[in-house]
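A single protein chain has been omitted; all remaining protein chains appear in their positions.
And now, subunit A:
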Amino acid sequence: MIGNDIIDLRTAAVESNWRRPNYLSKIFTPKEQSLISDDQSVWWLWSAKEAVYKIINRATLQRRYAPLSITYHSPDSFLYQEREYFIKSELTNEFIHTIAVIHPDLFPQLEVCKDRSIPYDKDEHGLPMIANQPVSISHHGRYWAMVKQKTI
């Protein structure tokens, strides 16, 4: 299972005002709020929660808008219902891209594709697939990213 989330920091700066009263407390625990200092820290936390949510959503096929249920555990992992989900992020001044997996051994088996013309299928739930393998797609602002298993 793979989840990914890409955030265009310029788009986020225009679309979202995280300094709005009560905004952070709706989506981040007190511990997570203590890690926040700037845009990058906000959107890194958010991208990790979104990437982990995509794994859970795909496994359960349930919609839940519950960002407080996915919590920071370490710079490399987040927790949901006491289970650890592992993340890796690419942080630049322009975007943040986070990949989540259920076991860290999976990371070397994955590749990122940023070419949005890559053909893919959809399963019966509308979720993206390539060669019967689930892939994860995220897009925001100027960016688009797919994470998939490397083809041998």
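The rule we apply is simple: a contact is a pair of C-beta atoms (placed from the backbone, for glycine too) under 8 Å apart; a residue touches a chain by one contact, two chains touch by 3 or more; residues count from 1.
Methods note: contacts and distances are computed from a predicted model.
Q: Out of "Acyl carrier protein", "YbaB/EbfC family DNA-binding protein", "Response regulator" or "Zinc ABC transporter permease", flag the one the UniProt entry gives for the chain missing from this complex.
A: "Acyl carrier protein"
Q: Which positions on subunit A touch the chain that was left off?
A: On the side of subunit A, residues 12, 15-17, 20, 22-23, 26-27, 46, 50, 63-66, 68, 140 touch the unshown chain.
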